[in-house]
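Everything on this sheet refers to the single structure shown next.
The other protein chains are all here in position, but one chain of the complex has been omitted.
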Amino acid sequence: MSLRIPVDTIRLAVPVLALSALLIAVFWLQPRAMSYLGLNLLFNLAVPIALATVAQMFILAVNDLDLSMGAFVSFAACVTATFLHSSPLLGALILAAAVAVYAAMGAIIHLRNLPSIVVTLGMSFVWTGIAVLLLPAPGGAAPAWVRSLMTAKPPLVPMAIVASVVIALVTHLILMRTSLGVLIRAVGGNQQSVARAGWSPLLAKAAAYALAGTFAVLAGIALVGLTTSADANIALRYTLLSIAGVILGGGEFVGGRVSPVGAVIGALTLALAGSFLSFLRISPDWQIGAQGAILVIVLALRLFLNKLERQERGG
Amino acid sequence: MSALASLTRKPWIWSFVAAGLVWLVTVLFTGGASALGLTLAALTFSSFAIIVGTGQMLVITLGPGNIDLSVPATMTLAGTLALKFMAVDNSLILPGLLVAIAIGLAVGSVNYGLIKLLRIPPIIATLCMSFIVQSTAIWSNRGLRIKPPPALAEFATSGPFGIANVALVALLITIIAWIFLERSIYGRWITSIGQSMAAARMAGVPVDGARFLTYVICAVLASIAGYLLASFSGGAALNMGAEYLLMSIAVVVIGGTSVAGGFSNVPGIWGASLFMFLVVSMLNTYGLGAGFRMIMTGIIIIAVILLASRRNTSLT
Partner (left out) sequence: MPDSPSPSPLVELEDARLRFGVVKALDGATLHVRPGECLGLVGHNGAGKSTVVNILNGALTPDEGVLRRDGQTVHRNDINDARAHGTRCVFQELSLCPNLTVIENTRIVHRDLGGFGWRKRARQIIEDSLNRIFPGHHIDSQATVGSLSIAQRQMVEIAMAFSESSTRPRLVILDEPTSSLDATLAGQMLAQVRRFVQAGGSVILISHILHEILSTADRIIVMKDGRVSVERPAGDFTTQSLFEAMGSVAPEEGVTQQARNLSQAPVVLKVPHPTVPFTARRGELVGLTGLSGHGQSEMLIDLFRQHSGNWLPHRNPTVAFVAGDRRLNGIFHLWSILENFAIAALGDLTRRGFVDDAAVRERGAAWQRRIEIRTQDMNQPILSLSGGNQQKVLFARALGTRAPVVLMDDPMRGVDVGTKQEVYRIIREEAAAGRTFIWYSTEMEEVCLCDRVYVFREGAIVAELAGSEVNENNILAASFEGEAA
């Protein structure tokens, strides 16, 4: 009992510390960022990234990996900027159908015991292909309600932060407090015991994929609300960002160990890292490379902390 | 008859059958006029996918989760730096190839270093690596298009009987890979690792050594493909590797190599690469755009692993 609390705290402390450290560094480099407007700018793109990250988290919770996340968010953004704008009902139907495709994908991956990596890689072609057909060139427009929601200015705290807190709370409720969430994590932890208790791992997996699809759709909508237009490649880097966010937030690749609150903090950290790099005046040539390097550093840090955790448990 | 029956049991036969069908449909559409041209173009343009795919196949043979996502970035960087080094000088063609190979060696070593040291899935390690390599390529390229030495460009684009030399290089590489997979101790090592890494380790297979070698070979083949592609297409471009990420995985999967690992298939890479090129040219012939091409590619990949999984489940 005396061991459990520190272990869990360490898990959540890493992302919190990383975010604070980065925030302090940014404020030090650019003191003007320490304001309502500054924070709003810093975390401007955090909301879609956070949504994509929690989407990826649902997939990781059942020990799979979604390599089509970026392509799918781009697709959802294209639908939002075209159909959801011009004929909202049809747009909503298309997005609902896309979520159904996600659920079906989870079911097929489970039933045929397919590698999720390859299936989602194949699906990323499909989503990008449809997105290219929808918007061959950048364009479209954000539905007015999305635009006004994303640019709302609540008192005291910027919208991006309010939205992030809401996302963290909602996903925490779904994954950590409800029976469905327990079931999804149980599939990641020990699928056999789920089946032995008489549950259907198939339905649990399909539900996890459906939830992932839903949050990825929301990510696409939020993204268009910020950018006011879309193109087929708008969110391709979200695949890496979303995986990195979950891992940074204390999640593991296998074993159903994920943390919704951590994932959102991880996403915020990554969003902030982008701003930090531009404050450091790193050449745009190196922006992608720096992200790769940051991910490597994060994973190295994680390994180090896992070692500490094991030592603590052993001793 | 039994020869035919045993032929249909070879997993690679289906990719050739599919390639043949698509070829036939395309040729019929153009009234037979393009038969020779299409065949030669297919052989030439698929050779890059074949070289990259061979490396990717060795990696995928290592078992679930083993995929090298740094392939396109490695191609771009190797093509860019090699061409820059050669500086349109015919005498530097071979040293330029060595530069490309050295880049492959470096990328492959770091890839496996990350996998091993950080204990992360290969897919994440190679993805991180691809971002770093891509940035290096962007930085070194600076948007300039450097031409290959004339003799190298001539070599890459011409060849006997209209078959480009790059296709012959691809053939040579695949034959060597086939011999090593089927006959050498290294081939036994990686197929055993792909079936069960734990069992391979406990049977005395040097697992780390074999996996390291495989990631290095994959990166070296990617850099050779980048070197040839840049020479073939008259210069290195930043996005030149992009399509080969999914292509390299697709040709391996469609070619009949098991995604679950432990079973690889060299001839299938040829069938699948020809098939992928012919599908694209067929869709072009019918006037369908990039969007449809991508959707078709995705559906084909998923359909193939669905079929492959049925084959496996019916066996056990």
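The first chain written gets the first letter, and so on, giving A and B; residue counts start at 1 in each chain.
Rule of thumb we're sticking to: a residue touches a chain if its C-beta (ideal position, glycine included) is under 8 Å from a C-beta of that chain, and two chains touch if they have at least 3 such contacts.
Everything numeric here is computed off the predicted structure, so don't read it as measured data.
Residue A:Val194 is the one among A:Ile109, A:Val126, A:Val146 or A:Val194 that touches the chain missing from this view. Check A:Gly256, A:Gly274 or A:Gly289 against the missing chain and you find that the one touching it is A:Gly256.
Set against the missing chain, the residues B:Gly162, B:Pro206 or B:Gly289 yield one that touches it, B:Pro206. Checked against the full complex, the one of B:Asn90, B:Ser158, B:Ser184 or B:Asn284 touching the unshown chain is B:Ser184.
Only one of the listed residues, A:His85, A:Arg185, A:Lys205 or A:Arg302, touches the absent chain: A:Arg185.
The missing chain lies against subunit A, touching residues 1, 3-4, 7, 177, 179, 182-183, 185-186, 188-190, 192-199, 255-257, 313. Against the chain not shown here, subunit B presents residues 183-186, 188, 191-192, 195-196, 198-209, 212, 262-263, 316.
Operating definition for what follows: only the chains that are shown with their structure count from here on.
By the touch criterion stated above, subunit B contacts subunit A in their complex at residues 64-65, 67, 114, 117-121, 123-124, 127-132, 134-136, 138-139, 246, 249, 253, 259-260, 289-299, 301-302, 305-306, 309-310, 313. Considering their complex, residues 65, 67, 108, 112-115, 117-119, 121-133, 136, 240, 243, 247, 253, 283, 285-293, 295-296, 299-300, 303 of subunit A touch subunit B.
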